[in-house]
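Mind looking over this structure? Questions follow.
The complex appears here without one of its protein chains, the remainder shown in place.
Chain naming follows the written order as A and B, and within any one chain the residues start at number 1.
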Amino acid sequence: MEADTTVKKKIWAFGTKEVVYAAIGAALYAVLTWAFNVWQIPGAGNVGIRPAIVIPMFFGIAFGPIVGFITGFVGNILADMLSGYGFWIWWDLGNGLIGLIPGMFSALIYRYNETKSILLGEASVVLGSAVGMAVASLSELWVSGADMKTVIFANFIPAFLTNIVWGLVLLPILMIAYAAILKRSGR
Amino acid sequence: MDHIDPRARFIFSFALLFSATATWNPNILFVIFLIAIIWYSMGRLTWKETKVGWFMISILLFTMIVVNTIITGGGAGGVVPPGGQLVWPNGFELFGKHFTFGLTVERLWFAVSQLMRILSISLAFIMIPYTMDSRAYGATFSKLGLPDGLAYTMELSFRFIPTLARNFQVTLDAQRARGFELDGRKGNILHKIRRIAPLLIPVTMNAIVSSEDIANAMDLRGFGQSKRTWLHELIFHWWDWVLIVFSVIMLATVLVLAFRFNMRLFSVPQWWYGLFSK
Partner (left out) sequence: MSDPAALPLVVKDLSFRYHTRTTPAIRNINLSLESGQIMLLAGSSGCGKTTLMRCINGLIPHAYQGTMTGEVLIHGKSVKGMGLSEISKNVGTLLQDPERQILGTYVLNEVCFGLESMGMPRKEMLPIAHRTLERLHILHLKDKETFFTSGGEKQKVALAGVLAMEPNILLLDEPLASLDPASAHEALLAFRELADEGLSIMIVEHRVEDVLAIKPEKVVYMDDGEITYSGDTAGLLEAVDYSRIKLPADVIARRAKGKVHPVFLPTVPQLEPESQALVSFQDVRFQYKDDTPEVLHGINLEVRAGEVIAILGHNGSGKTTMVKHALGLLKPTSGKVLLEGVDSKKSTIATAAKTIGYVFQSPTQMLFAPTVREELAYGPQNLGFAKEQVEENVDWAIETVHLEEELPTPPLALSFGQQKRVSIASVLSMRSRVLMMDEPTAGQDYWNYQSFMDTILQTPGFDAIIFITHDLDLALIYANRVVVLYGGEIVADGHPQDVLLDDEKLKKWRLLPTSLLKLNQELWPKTGQYLRAEALSQFLT
């Protein structure tokens, strides 16, 4: 049975379903970040090796910009809480943007396993990570007083690269899996 | 700390964050740092509770301060002007060898300033998760003006963290029973990343499928149908007002000093030079 694709998506809606997706997305992002801490490599500012970064990207693509933003923003806050890392509002915002921008693309995607959809998803990953990590890195100019060169090479580039590597590989895998469960869902 | 209203605590923490990041003036930073220490000690946190957090912050500070500022100098480049007085103008002897090292007295003082600034922020925020009741978030955000849906999101997130963590553990066990091993043996980076899929997909898809039931459970108990009230009670005491007033005064003072009296720029106190002159 095919899903009804004629209904236009309302990507800015925030009803009960979206509250749940956002809350679950954030909790999931936090739990996975914490669980994958095994791979955490210190030494690149606030940048870790984090497969979990795909969660806000995917929740954005699947459920829209608000859910994507909260997944990244609140999820990052919760993840830092779980590891007792403190609170870094700009990095939280940056993570939020990593979910929000794919969310803007979600309006264009109806069938999650089509090549076109996946390419759009991948593009949103690159754009989202660029904007999100730029905002977060630039904050370091102001907060820690580093110069532009350090910000770009020590903060932005490592963060951007790790995020898109994880995102580009894992997002299509999640999108294809999601297409499969969509066939069974009702609401 | 339990007696201070979470709203007042949030306002204070943000006021401290903005104050600390508004200036590099050593005297002001020092005062803010002191305030942060006093605030932290009021939380009465034990070392056992917070050591993980401090360990992470130490790593961060080490990279930022020792690596970026002291060794490479890039971390200070945005604030400290080039040039300055070298700490070891003639180099130094170590293990019988002669080294030259471009560390300046100014950069070293900048490292101290950075330490005070980042520690102040850390002191203010590291304690929030330890001192804040997870049941209070909804009421707090709602009373700070967020719509009910958004205010409730964080509380609901807290509810499902342990459930998802357990699900993750079950999936990890299930895949290990099928021969999945955490430590990758072979393969390139792409291969290694893909190896995560057997963990990532079941946990994520399960969470999404559960969401339908969770949303039903909420709708069936009238969520979002009328303006929400909160079981968690927030009461403003006089001391909360004192804290808020103090926060406002602190931030205003710092901003006025920084921008009105030009005290936002980096400078090195004379006594610091004194330490390095022979």
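We take it that a residue touches a chain if its C-beta (ideal position, glycine included) is under 8 Å from a C-beta of that chain, and two chains touch if they have at least 3 such contacts.
Because the structure is a prediction, the values reported are computed rather than measured.
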Can you work out which residue in B:29, B:79, B:156 or B:268 touches the chain that's missing from view?
B:156
Would you indicate which residue among B:54, B:180, B:246 or B:276 is in contact with the undisplayed chain?
B:180
In the full complex, which of B:72, B:85, B:131 or B:216 touches the chain missing from this view?
B:216
Identify the residues of subunit A touching the omitted chain, counting contacts across the whole complex.
1-4, 16, 173, 176-177, 179-181, 183-184, 186-187
For the chain that got dropped from the picture, name the residues of subunit B it touches.
134-135, 155-156, 158-159, 162-163, 167, 170-171, 173-181, 197-198, 200-202, 205-206, 209-210, 213-233
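The rule is short, and it goes like this: only the chains that are shown with their structure count from here on.
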If you average the CA atoms of subunit A and of subunit B, how far apart do the two points sit, in angstrom?
20
Quick one: which bits of subunit B touch subunit A in the complex? Just the residue numbers, please.
13, 17, 21, 24, 50, 52-54, 56-57, 59-60, 63-64, 67-68, 72, 74-80, 110, 113-114, 117-118, 121-122, 125-126, 128-129, 149-150, 152-154, 156-161, 164-165, 168, 172, 182, 189-190, 193-194, 196-197, 200-201, 203-205, 207-212, 214-216, 218-219, 223-224, 266
Complex contacts: residues of subunit A adjacent to subunit B
14-24, 26-28, 30-32, 34-36, 38, 42-46, 51, 54-55, 58, 62, 70, 74-75, 78, 81-87, 89, 141-151, 153-154, 165-166, 169-170, 173-174, 177-178, 181, 185-187
